[in-house]
Every structure is written in structure tokens, then in C-alpha cells.
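Quick one: structure below, then a few questions.
For this depiction, one protein chain was excluded, whereas all remaining protein chains were kept in their positions.
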Amino acid sequence: MPRMTMIEAIRSAMDVSMERDDRVVVFGEDVGYFGGVFRCTQGLQQKYGRTRCFDAPISESGIVGAAIGMAAYGLKPCVEIQFADYMYPAYDQLTQEAARMRYRSNHQFTCPMVVRMPTGGGIFGGQTHSQSPEALFTHVCGLKVVVPSTPYDAKGLLIASIEDPDPVIFLEPKRLYNGPFDGHHDRPVTPWAGHPAADVPEGHFVVPLGEAATVREGSAVTIVTYGTMVHVAAAAAEETGIDAEIIDLRTLLPLDLEAITRSVRKTGRCMVLHEATLTSGFGGELAALVQEHCFYNLEGPVVRVAGWDTPYPHAQEWDYFPGPARVGQALKDMMEA
Amino acid sequence: MPRMTMIEAIRSAMDVSMERDDRVVVFGEDVGYFGGVFRCTQGLQQKYGRTRCFDAPISESGIVGAAIGMAAYGLKPCVEIQFADYMYPAYDQLTQEAARMRYRSNHQFTCPMVVRMPTGGGIFGGQTHSQSPEALFTHVCGLKVVVPSTPYDAKGLLIASIEDPDPVIFLEPKRLYNGPFDGHHDRPVTPWAGHPAADVPEGHFVVPLGEAATVREGSAVTIVTYGTMVHVAAAAAEETGIDAEIIDLRTLLPLDLEAITRSVRKTGRCMVLHEATLTSGFGGELAALVQEHCFYNLEGPVVRVAGWDTPYPHAQEWDYFPGPARVGQALKDMMEA
Amino acid sequence: MPMNDRLSLHVPEPEVRPGDKPDFSRVEIPEAGSVRRPPEDAEAESMRDLAYSIIRVMNRDGEAVGPWAGSLSDDEIIEGLRHMMTLRAFDQRMLMAQRQGKTSFYMQHLGEEAISCAFQKALKPGDMNFPTYRQAGLLIAGGYPMVDMMNQIYSNDADPLKGRQLPVLYSARSHGFFSVSGNLGTQYIQAVGWAMASAIRQGTEISAAWIGDGSTAASDFHAALVFASTYRAPVILNIVNNQWAISTFQGIARGGSGTFAARGLGFGIPALRVDGNDYLAVHAVSQWAANRARRNGGPTLIEHVTYRAGAHSTSDDPSAYRPKEESNAWPLGDPVLRLKNHLTLRGLWSEERHRQAEAEIRAEVIAAQKEAERHGTLHAGGKPSARDMFEDVYAEMPAHLKRQRQQAGV
Partner (left out) sequence: MPMNDRLSLHVPEPEVRPGDKPDFSRVEIPEAGSVRRPPEDAEAESMRDLAYSIIRVMNRDGEAVGPWAGSLSDDEIIEGLRHMMTLRAFDQRMLMAQRQGKTSFYMQHLGEEAISCAFQKALKPGDMNFPTYRQAGLLIAGGYPMVDMMNQIYSNDADPLKGRQLPVLYSARSHGFFSVSGNLGTQYIQAVGWAMASAIRQGTEISAAWIGDGSTAASDFHAALVFASTYRAPVILNIVNNQWAISTFQGIARGGSGTFAARGLGFGIPALRVDGNDYLAVHAVSQWAANRARRNGGPTLIEHVTYRAGAHSTSDDPSAYRPKEESNAWPLGDPVLRLKNHLTLRGLWSEERHRQAEAEIRAEVIAAQKEAERHGTLHAGGKPSARDMFEDVYAEMPAHLKRQRQQAGV
């Protein structure tokens, strides 16, 4: 099986999808000839021609608005927003139009499209190249929200997203593009090559939307997380020796609540972990659900570890990022409480 | 003391502020000569002239973007978005620009401005005149978020917001404009006139941001809520005879956590109630905080009652709206659990 | 230009307000027949002047004159008149129904009937309109059943949209009518995307975008023009300039540009202004643009110059912000009357036939209304179920919505 980075896996997902279904079109800023600033669409224009993969003007609302029209026509657009931080001009089209098209037209018009965007920090990108806006999408009914943490999942989830009949927000943790980053920014970079989830089939396969993965079994505490933080959680568990069960949500909306409650009922403790700003983040929803469904199993409150309620700073990036030290400390505090 | 509707109270707040401080300017769609589709700015252009109160083009991002530039210059803009449902084109300017101006410029430039918008349903406005998008703002550090539930609070909070040095999102529950609606849509409309909080001083006063109000004392359960739902909660308490303590948050960000925890420690039970869509709503944050801070006082899980995870429908408005029956039933369930 | 050393803010105001005498002397109106008709494949640069004029076909006497005349047969013109009369009668009944509390809200077309009715006749099956709330003529002229429109307005148990949408925000894919959005401007770029899709698939269908004068200020108007210009999308970009955006006169959105059509010039998009109260002119210009698009000639922008003679919606009272008599003073007249005169002049129509047609149409509308009301009105009779509220959020209902539906007990 070929070994892929997350970038290669994402590219392969689009390639496979374009090959199988000529209604799939790909566009966005710099995605055509050049192949995208993160190179996720490299070679697709050369292979499928300029009308299936092309550059778009710097208008995120235009990109998404046009994609909605295309989807209504019968195409399956898979568009790129260069950074999640730049999706805001498209937020109206995503939440008020794409998300409600099926509903308001009584399924006369639907919106099968994928909006890919790199998310998260860890690359010294400052407050406008580091954001994790997933909670701004999980509050919007009609959207699906996906965040992969490995090349294998990235490919399988992206193919599933492209094939989904509804609009999918596909958030790509950019710090994972080239390796399974565990938050130890001061250590040498680990490439994907050595990681089991870098074994990615060449052809078509899907990882179904709405199913979480238990990436580490454990009995002491459940860590509910996604994206980059899956790897940080694993490092923290390893380093503290606390036997955490780690649930990688993979899809945030619709949520695999079953997988979460099953685990929390077993461990009796729950940490919710994400990189996004704490207040009103998706962790609030997760904590609310866990206490609602597992109240009588909990030995202590659900603990949230998240980015601080500040913009993502440039110089203080590693003070902001909820790395293994912070997660580890929180785990220890939970076990002692 | 004059008796005011919420509309009159809001108008009076702007009037008083414009009178006291000539840096206060008011603009938005239809707010000039006509005085706004809800008449909140009626008479202000006539009184303060066309350069202090004027019509704007139908460009919400333009309205907010221009206001940011004005605030940076040294004015104090108080702008109207015609319905909260139409703030999305301005979401980029609000969250990426206004919210972070002070931070990113190390307070060289600041953004003292208020963005008023009618919110909530109950007027058969369908999915584009009924939304409650507060959670999309509470996740954004740098913003303040205010929701009044009475004329008195509306005036005092709006003056405080205009005088605040930071950007404030001021959400006006439109169903409360003309009366203290308790969710009994089938009963005759109650006007504000008879309500004690319709006694509103003519002149200047403030209700400070960040302070919740206990609008009903009780011992059985704490209901944490805001806006229209304050009145629904009161009706449900009355009708079920359950001795609920009702906390009207008034400001959602920054939150008066102290007032919430004090009450929950006393009652041992907590319901979080809002009209917005449940999943990833502000209720998630509230529930997460309550279980975090009051875990060992809670006799059961924090219960959330909220709008369903669907768009706000036109015909099924009262099936969607979390009215006194639904709230009452949830209260009873909580007491029995 | 004043020579102060102090700046001052310019805030445009209409010439008149309630109490003043209506004044349209600033509206320059060229003679009917006087504006040239460029070839359908002419370069955009060669017709910049058309963005500052008004294409008109019917003159004062009701004759059809000039190079834009003759795009329709006699029967088609008679049919056009009936469509406009139908739309007007429909509006009257629905306004009354709203006042009677049978629905929550309504928006009429008074004075603007020619635009959507004539435009629709330039389209073919498979083409797609992306309309605003004020283009029901596209449905009437497109043969969509009135009773279904009323079912939507009543949110009753036969509502094709299951009660989910505000009245008049129709959706009729079968009739080339895209789901109307409550958010202004958003659909302009969607129409361009749809047209791009047709071009990507090497199809033959074109699309039509619709927007009001006020809404041209919205961001997505720009996105649409950028994309249409860059990818030469087969789309007709319609601007309906009815002089008002609720209480705001068109000068606030138009600013210092002479016309809304001029917006197209900065994009190299042909921009035509047309007398929106002239059914024949609207049709001719729309046909020109449709032909151009079908021949891969790309987008055309059309500014339809008209006047919103009625209130913005049933929530609005225009006497608060403009003189009551202004609508009578509007120099382009009434579209129904003008087409009626044209047909009468040509011996194809008469007072008699008109009265008869009015009676027939009224009867049709009333019959449709009766049928619709058998399915219920907003507060009485059949209505969509609360179950319907939970459907179609997604293709397949996810677990959390099933849970909620169960909680709701439906």
C-alpha cells in the first residue's frame, strides 16, 4: 500500500473522485495551474483540464456562492478556501444558503458540495492563519462538519464527503499535513512515513461520515477530541502514564454520541479537548452532552482543555496551543480530584 | 416616570447618547428619514441632522466596515442591522476586524461601536426573520454580547453599550418590542404598559454590562436564560408551581458566572433555556460551565431546552418555539428525576 | 465642488418627501424607438452608451417603433397582457387574503408586472431563474399553477414547501424557478454558478439572476459580476430598479453613478437599460441577452427601469416616506394600460375585450383561491405537520434530529 502524507491523501481523494464522477469539479484560489498553496490540488488541472479544476478570484463568497449554483445544477463541487480564517466572507452563503437549500425548497434543490479549508495553528501563522472555526459550523443545521486526523481518514472521509448529498465543511488540520504532530514543537518533525495511518489505498474507499474512532483504548478517563489534538492527547496519555481512552470524533456534525457515551460510561471521567478558543467552542456542546447522558456515571465534572479566549498570537503560539504539558497536567488533576 | 415600550426605550437610549456625545452616529438600512422598519430610530435624523443619522445602502459588511473605520477615527457608531438574520455578510468585519482591532494593534486602534439587531422569532417571520445567532458571537473573543428582556434594561444596557470602549453586539428580541411575550401566542397580546420594567427614566442611566439579574427568586431549580425566554420561564414556573429561580443573563459575554453558580449551588438543579437552535448553542457553554463549577451541588444533569436543530419554519413556528408547555414539562421532568 | 477647507458629508436625499409635489424631472426619457440595437454578438465596448439610455418600444400613442420592435407575434402580445392582468389580479386577491388574516405576509408587483412576465417569454425549458420575491410573473407567464402559489402563501397542507418558507418565497424547479432566498443578493452569484455549470457540462441552458436596485449594494452582486465577467458565464443579470428599497430611495445604492446599468461597464459586461413598464421592450432586450448567452457570448446586464407603485410589503406604509401621488406621476406609465393601448390601437383588443378578460381572470384567480383554501390557510384548516419541520434538514435524518422529533412528540 502506498504511504501518503495527509496532503497526498487529500489530493488522491479528489483525483479518485474526479476520475469516477465527471460531475466533480474543483476550484478555489491558486488551486488550478499551481495546485494550491498547500499543493493539495497539484496535477488535477493538468489531468482533468481547465474546466474541471481552475483558479478562482479572491472572493470566498463568490467561490461558495458559485458552487451552490453549480450544485443546484447537478455538479458536485469540491472547493478550497485557502485558510479557514478566510471563510468568513463566505459564511453567509454557507450558513444561510447551502445549509438550508434542501429544507427551504422541500428538496427540489440540494447542495451536494464540499468546502475544504486548512484549519488550526502550529505554523506561526498568527491570528489569521491559525483559526479553528468548527463551532461556527456545528451550530448550523443542514451542514456536516468533518475533521480528519490521519492520511487514511482524510482520504476516506473526503471521498465520503464528496459523495454525500449534503454540504460538508471539511476542515484540514494544517499542522498535520506533513506529519502526526503531537504538540512537541521543540522536537524534530516526525513525517507521516512511519505512521500506520499513512498506509492509504491508491483507489476508492470511504470512511463513513458520523462515525468516531477509538484511537486508544483505556480505562481511566475518556478524552473526546479531533484533528491535531488527537495526537496531542495520545502524547499526554503516554507521558503521564494515565490510561486514557481517546475518541477521535472525525465527524463533529452529525456526532457519534454513542461512541462517546459508551466510553464515558466505562471510564467515569471525561476530558474534552480542542485547539479552538474555549468559550462557546464545540467543547461546550460536548461537555453538555456528556453530562446530560452520563451524569450518573461521572466521577467528576467534564473538563475542557482548549485554546485560550484570545486571538491566536504569533510569538506566543506555544503558550496558546494546548500542548501535551497542559493536557497532561489536566489529566493528572482529574485523576487526583 | 414615563412608561416605555422596548422600542421607545431603545430609541430613548440613542437619543440620550446622541444628545450627550456628538461622536455618537446612527446609521443603517431605512434608519434615516423613515426611522427604521421597527421605528427604533424614528425622529433621530430630524433632531440630529442627516450626518448623524442616515440611511445606508443594503450592504451589511459595508455598514459594519464603515463603522469600524469611523470608530478608529474617534466616533462612536451605533448601527442597525435590519434583522439579525442579515448580519452574516458583516460577520467577517465583526469577528475578524472589530473584535480584534484593539488586540492586534496593541490598542493603537480601538473599536467602540454598537451593532444593534432584532433577533428571535414569534412574528411568523420564517427562517430569515427569526434567528437567534448569539452563539456565533459568544465564541468570538473581543466582542461583548448583550440581550435585554425589558424596556428598562434595554435602555440602560444600550447606553452602557454605546459608552463601552469595545464592540458590542446588541440583540433585541423583536417579539418583546411591544410587550412582555410569555410564549402564549394564542392569548391576547399584553402591552408593556402594565409591566413594572416599563417604568423607564427619561434621561441618562446605565445598566452595567456583565451583570445578570435574578428576576425570580426560587429554591427548586435555577433557570438560566435571556431575552424572550425570561418571560416564558416565568410563565412556566407560575403555571407548574415549581419554585424556579430565574436568572436573566442580560450580558452573555462577558458572563456573570458568579450569579449563575450562586443560584445553582442553592437550588441544586439547573435548566438552560434559549430560543436558538440547540446544538452548539450558547446553552452548551452554559451547561458546560455549570457542571464544571457546580458538579458536586447538582442533583441531576443540567437540562437544556432550546429551539430544535432545524431552520425556523413559517407555519410550524409554534412547534419550533420552546414555549411554556415545553419548558413546564421539562421542569416537571427535572423535579421528578 | 465647494471650496471649503472643511470637509462635509454628502447624504443623498430624494427630491421630494410626503407633503411635497412629486418631481421626476431628473429622469431623462428618450423617445421610444430612438435607441439603437447592436448585433447580438457585438463587443461590450461598442455599446457603453446603452448603459446611460433607456430602450423603449411603445411610444405615447401606443405604437411599437424602432429597432427593438417586433420580437413577438400578436398572439404572444395578447397572452402577455393576460399574464400581467393575471398577476395583478392575483396580487389583489392575496393582499386581501393577508388583510383577512389568511396569511402572515404578502408582497405585490404593482407597476412592475411587465418585467417578470415579458422576461419569462425569452427563456426556454431548462433555463433557470434565480428570482427575488418580486418576480412572480415568471411563474404566471411560465404556466405554474396559481393554486400552488396560493398553497405556498397560505402555508397549508398542500404547500409545496411544507410551510417552511415565508409567503411568496416560492420554489418551482419544474418551471425554472429557483428557491427564493430571504437574504438579499445571495442568489445573484448562485445564478452565475449555475450558468458556469451549464458551460462546464457543455449544456445549452442559460440562467437569469434577479436583484433590486437597493440590493445591488450587497456584496454578492460584486461576486456575481466578477465571476460572470471572468468565466463569461451564460447568465442574464437583471436589475429591477423600481426606485425604492423599502423606504430608501435609489440614490443611496446608486451613489454617484448615473445609472445602475453603469455598474456593468467596469466589468466589460454589456449593460442595457430598458423601460421596465414597456412589455415589448423588456421582451426584446431579454431576448437579445438570451440569444447572446446561448451563443456563448457570455453575460448581459439589464437594468429594468420601473417604479414600485405599491407598498414594499404588507408590513410597509409608503406614505410615511414618499408623496402619495408619486406613483401616478411616474413618467413611464402603467405597464398594463400601455400594452392594452398598444393592442387596442392595432385593433387586436378593445375596452370590451379587456373587461371580459378581467372578469375571466378574476374568476380564474378566485377559483384557484377557493381550491387553495380547501387545503387550509395559515391559521385555519389543513396545515403542514410538525413532522415536516424535521424533514429535509439532511437527506437522511441524523440521530439527534430523530431524538428531537421524538421529544417533540410528533
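Per-chain residue numbering starts at 1, and chain names A, B and C are given in the order in which the chains are listed.
Just so we're on the same page, a contact is a pair of C-beta atoms (placed from the backbone, for glycine too) under 8 Å apart; a residue touches a chain by one contact, two chains touch by 3 or more.
Quick caveat, the model's predicted, so the values are computed rather than measured.
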Displayed chains that the missing one touches are A, B, C
Contact residue for the chain not shown (choose from A:P77, A:P112, A:G125 or A:G300): A:G125
Can you tell me which of C:A32, C:I269 or C:I302 touches the chain that was removed from the display? C:I269
Contacts of subunit C with the absent chain, listed as residue ranges: 1-12, 41, 44-45, 196, 198-200, 202-204, 206, 217, 219-223, 226, 228-234, 251-258, 262-269, 294-298
For subunit B, which residues touch the unseen chain? 25, 51-52, 56-57, 59, 61-62, 65-70, 72-75, 89, 92-93, 96-97, 101-110, 141-142, 144, 165-166, 210, 254-255, 257-258
For review purposes, identify every residue of subunit A that touches the missing chain, sorted by number. 29-30, 32-34, 37, 50-51, 54-59, 61-62, 85-86, 88-89, 124-129, 278-279, 308-311, 313-316, 319-320
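Simple rule for what comes next: only the chains that are shown with their structure count from here on.
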Most central chain by CA mean? B
At what distance in angstrom does the C-alpha mean of subunit C lie from that of subunit A? 41
Between subunit C and subunit B, distance of the C-alpha-averaged centres to the nearest whole Å: 36
Rounded Å distance, subunit A centre to subunit B centre (Cα mean): 32
Where subunit A touches two or more other chains simultaneously, the residues are 61, 89, 92, 96, 103-104, 141-142
Set of subunit C residues in contact with two or more other chains: 162, 164-165, 169, 181, 183, 219-220, 393, 400-401
